[in-house]
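In this view, the complex is presented without one of its protein chains, the others remaining in place.
Let's look at chain A:
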Amino acid sequence: MTNKSRRVVGPFNRVEGDLEVQLEINTATVDKAWVVSPLYRGYEQILQGKSPLDSLVYVPRICGICSVSQSVAAAQALAALTGLQPEPNGELATNLILANENLTDHLTHFYLFFMPDFARDSYREEPWYEQAVARFKAVTGSASKHVLPARAEFLHLMGLLAGKWPHSLALQPGGTSRAIESGEKARVVATLYGFRQFLEATLFGDSLESITSLESEQALHRWRNQFSPTHSDFCHFLHIAEQQDLHTLGRAYDRFMSYGVYHNQGQALFGPGIYDGTSQQHSTLNQSAIAEDISHTWAHYNAQAQHPFNGETLPSLDNENAYSWCKAPRLDGQPVEVGALARQVVNSHPLFLDLVNNSGGNVRNRVIARLVELAQVVIAMEKWAKQLRPKEPFCAEFVLPNEAQGFGMMEAARGSLGHWLTVKRGKIANYQIVAPTTWNFSPRDSQGQPGALELALENTPLRPSEIGQEKKNPVAVQHIVRSFDPCMVCTVH
């Protein structure tokens, strides 16, 4: 006998921005899900007719948590208008600024957004509950006291390299506007060392190099078993993940995409591409295969999915099939998952190829990918900082063309971000933004294919206490939603 009911859950907090999810529940499992992005502001409309360089003022303000990512995408799109190459120092400083934001976001996500759900009342009976409350309870857990100062001190890099965070104008098409001197370089190196110490003592309980050298699920398991469950916050998470089978929650298409990020002398720390977890095949990324479908978006109807260069943003409540302000981007007509896990598998990290081959994209693997990225990128930041050459230029001169097109594609903390820009008569004629959570939290497309989160929520089990509770937001749903580290203000912009 089936017993179907519909639940509207939201607002979700501890995601950036407002989010609603509608669930069709069949007794004790989620059958189907619809993801609703409830806020529209209209940045793509605001940008029309502006001076192209003013995009560097507007686009970071799309999002307070991915602010630098938006700036970097815009600066790349502007540079692409003329084929400008940034100065080597500017490239290094951009990497440092962007990594500072992305890693800060990973830290904020893990400690403030994701882990507090394990201190919920729903888990009261679990043997690990008391320790999770002591460490991760929202606001009062001991972790926030440790993390906020470490986070703030790490962001001193922004004070040195970008003036402030969020919303810096330091990111420019030719590099960065803040050339640092040798004494300031020393301070960057020292600040990074302080952050390394925090990660090693508190998050990992081991050296960053031990974390980045884990090459298989078994190696990770062995590493974790050397320690007590609460030896470090990473161990603590792995312990809970094991107890709650978090690797069985939230699997989507297992089709992963990354635009690649952190370019340095022609090499990217994370390369671009596609990885299909089902066939275990890598393939190259072709940006012309990206198109946005608006069949379920509150927008003026257009049957044809559009490449972002041809995209339009015309909100309308008249579309009867619509349930979200979010468009549905597709790659070759297919939904994909983006984020830290996608970056790792596209880049062929052996630990993540193994994890995804064993259990796919899921709540546990997405979180592990973020934490390992913290270790990898801090090591890279230390190298970039040392490569900075004070007294050499940081910013190449940019001359704005009258008519041109360009795009910028990069990786924000939560996945692939692209800006597509058309300049006519020296002004912005069209500016289209496709953000990471636009991919992950897209609504259905004209083929009826659900977005990555919508699929990931199907078959999610409810806890016994949640069955028949119309107003309850199942805690597994919350883990799955937050495992993508969604940014709703970027999603619709």
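We take it that a residue touches a chain if its C-beta (ideal position, glycine included) is under 8 Å from a C-beta of that chain, and two chains touch if they have at least 3 such contacts; residues count from 1.
What we mean here is this: contacts and distances are computed from a predicted model.
S.K.: According to its UniProt record, what is the protein name of the omitted chain, chosen from "ABC transporter ATP-binding protein", "NADH-quinone oxidoreductase subunit N", "ATP synthase subunit a" or "hydrogenase (acceptor)"?
M.R.: "hydrogenase (acceptor)"
S.K.: Check the options A:76, A:95 or A:168 and report the residue that touches the missing chain.
M.R.: A:168
S.K.: If the hidden chain were put back, which of A:131, A:177, A:319 or A:334 would touch it?
M.R.: A:177
S.K.: In the full complex, which bits of chain A touch the chain not displayed? Write them out.
M.R.: Interface residues of chain A facing the absent chain: 8-14, 16-20, 36, 38-42, 45-51, 53-54, 56-58, 61-65, 67, 108, 112-113, 116-117, 119-120, 137-139, 144-145, 148-149, 151-153, 155-170, 172, 174-179, 181, 315, 317, 325, 390-391, 393-395, 397, 471-473, 478, 489.
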